[in-house]
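Structure in structure tokens, see below.
And then subunit A:
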Amino acid sequence: MVNDKNSQKIVDFIQNWARKHSIWVLAYGTGCGAIEIPPTMTSRYDAERLGVRGAATPRQADVLLITGYLTVKTLKRVIRVYEQMQDPKYVIGFGSCTINGGMYYDSYNTIKVLDKYLPVDVYINGCMPRPEAVLSGFARLQKRIAEGRANGAQQYKDNLEWYRANQKKIIPNWIMPEYNW
Partner candidate 1 sequence: MMKELKEKIVQRIKANFADAAEKNDFNYNRLDFTVKKETIPSILFYLKDEMGFIHLSDANCVDWLEEGELELVFIVWSPKDKIKIFVRTRLDRDNPVMDNLDMIWPQLNTYEREFREMFGVQVTGLEAPDEFILEDWQGPPPFRRDFDTAAYAEKTFWERPGREDAQDVRETIANRDGEEIPDFAKKYSR
Partner candidate 2 sequence: MVGTPVLFIAIPLLAAFLIPLLGMIWKELVRIVPGLVLTYLLILAVNLLVHVLAHGPVVEVIAGWVPPIGINLVFSVFSGFLVTLMIFLGLLVWAYSYRFKRNVDYEPALKYFLMLMMLITGSVGIVLTGDIFNMFVFIEITSISGYGLTAFYKGRDSAEASFKYVLLGSVASTFLLLAIMIIYSQLGTLNMADIANKIHLMNPTLKIVSYIFFVTALGIEAEIFPLNGWAPDAYAEAPGPVGAAFAGIVVKASVYAIIRYTFTIFDLSGAFNFLIIIGMITLIVAETAAIRQEKLKRMLAYSSIGQMGLVLVAFGFGTEEGVFAALFLMLNHAIIKSLLFFSGSYLVYNSKCKYIKEVNGMSKFLPVTSLLFALGAFAIVGLPPFAGFWSKLSVMTAAADSNMILIMVLVLMVSVVELVYYLRVVNRIYFFKKETAIEPKKPTFNALVVMIVLGVIILAIGFYPDVVTGVLHKASASLMDKSQYIHHVLSLRQ
């Protein structure tokens, strides 16, 4: 029954609908962006009405929200957290820093292009993006999930070697466990 293409479609549709309306966010507060999350979640903007909800650990989370610049040191942790998340999982790059380095474009220790290292599904630009922008980002993610296009995790899995190479380029002492699925 599951092999049947149409029923698979229906199942996919329902699953994507559920995923779309239940987004558990692991906010990795690496930079100044972390301060934008509380207003997004609380009364003023109330992201919970979209089904967005904080998750405490990567094991439970659906979305990894990277709020701000990543140094080499934090990148290592972010990769680790991402790999611990359960499939399906999504990444939101938050703020200019994740897109092109932002104001840290010439810093000696800050990565500038996040999607070389992790498969980013949605970028939210701005420095800082306001909660409206964050909500818009979540809406965009929901849209992509519903359309089945939010397949960053699949992309990561397929191109693991490329991502690894990029990661290892700036993290020469690779001591992390291998990503094994």
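Per the selection procedure, all candidates are chains of the complex that A comes from, given by their letters.
Here is the rule we use: contacts are C-beta pairs under 8 Å (C-beta built on N, C-alpha and C of every residue); 3 or more make two chains touch, one makes a residue touch a chain; residues count from 1.
Everything numeric in this text was worked out from a predicted model, so none of it was measured.
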item	value
In-complex contact partner of subunit A, selected from candidates 1 or 2	1
Residue ranges of subunit A in contact with candidate 1 within the complex	72-73, 76, 99-101, 105-113, 116, 125, 169-173
